[in-house]
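The structure follows.
All protein chains of the complex are present and in place, except for one that has been dropped.
And then chain A:
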Amino acid sequence: MPALVAPTARSARSASSQPAFSYSSAGRHQQRRYKGKTVEEARSRYRTGPFSWKAGVLFVLAGCGLMWYFESEKKRMQRQRIAEASKGVGKPKVGGYFNLVDHEDRPFSSANLKGRYSLVYFGFTHCPDICPEELDKMAQMFDIVEAQAPGAVTPVFITCDPARDDPKVLKSYLAEFHSKFIGLTGTYDEIKNVCKAYRVYFSTPKDVKPGQDYLVDHSIYFYLMDPEGDFVEALGRQHSPQQAASVILEHVKDSNK
């Protein structure tokens, strides 16, 4: 490339030495100006190569622009990925169809929960310490939610110990926590399937001899389910009743929009 440019520049330089003799006529004058321009151009081109300061600025600007664009695009993609992971494909499949009986000994299926949010808790009436505490907490959060969005949420207690928790037992047990709590029970297999659908671990022995006492080990979460019966969020012991209630209310408000 320099080998090609060099002769042009040399001829331009020799051309620039000529005009000293030829500025009498206009035609020549014009020619000289024309030539002079070419010379300048040629010189600058020789000095800087194909890059002018304009090209440089343009180059840097375009570079910065592209960088910014790619960075923002990358961030956008990341946000999108997180959003999709927490809603669409990555959503855990919790909950599902069930057919049990409530604390009044009436049939109660998952269809009864449709159309409203539900707060589902698994436990058993012989629970020594955690469930009673959690049920008191559930009553508090339910009251907070009811105060701001009456009738938006159905509170449900499903027993993990169907052998001992019949509707009557559930009724008197739950009445001590909240009059609106719905207690659900069923056969051992029905309960086992519900627990499985809600990913609840429990260790109820299947065949218990009469009079034999036992405790049930089980998962302790409140499950917030949406009006379609799909899992929304699990609320744990780390949430205070106020925190849990505000989480529920946010979801309820989201769905009203």
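Going forward, contacts are C-beta pairs under 8 Å (C-beta built on N, C-alpha and C of every residue); 3 or more make two chains touch, one makes a residue touch a chain; residues count from 1.
We take it that contacts and distances are computed from a predicted model.
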item: Hidden subunit of the complex - UniProt protein name among "Cytochrome c oxidase assembly factor 6", "Alpha-1,3-glucosyltransferase", "Cyclin-like protein" or "NEDD8-conjugating enzyme UBC12"; value: "Cytochrome c oxidase assembly factor 6"
item: Residue in contact with the excluded chain [from A:Ser172, A:Thr187 or A:Ser255]; value: A:Ser172
item: Contact residue for the chain not shown (choose from A:Asn112, A:Thr125 or A:Thr204); value: A:Thr125
item: Touching residues (missing chain, whole complex) on chain A; value: 125-126, 128-129, 132, 164-165, 169, 172-173, 176, 211-215
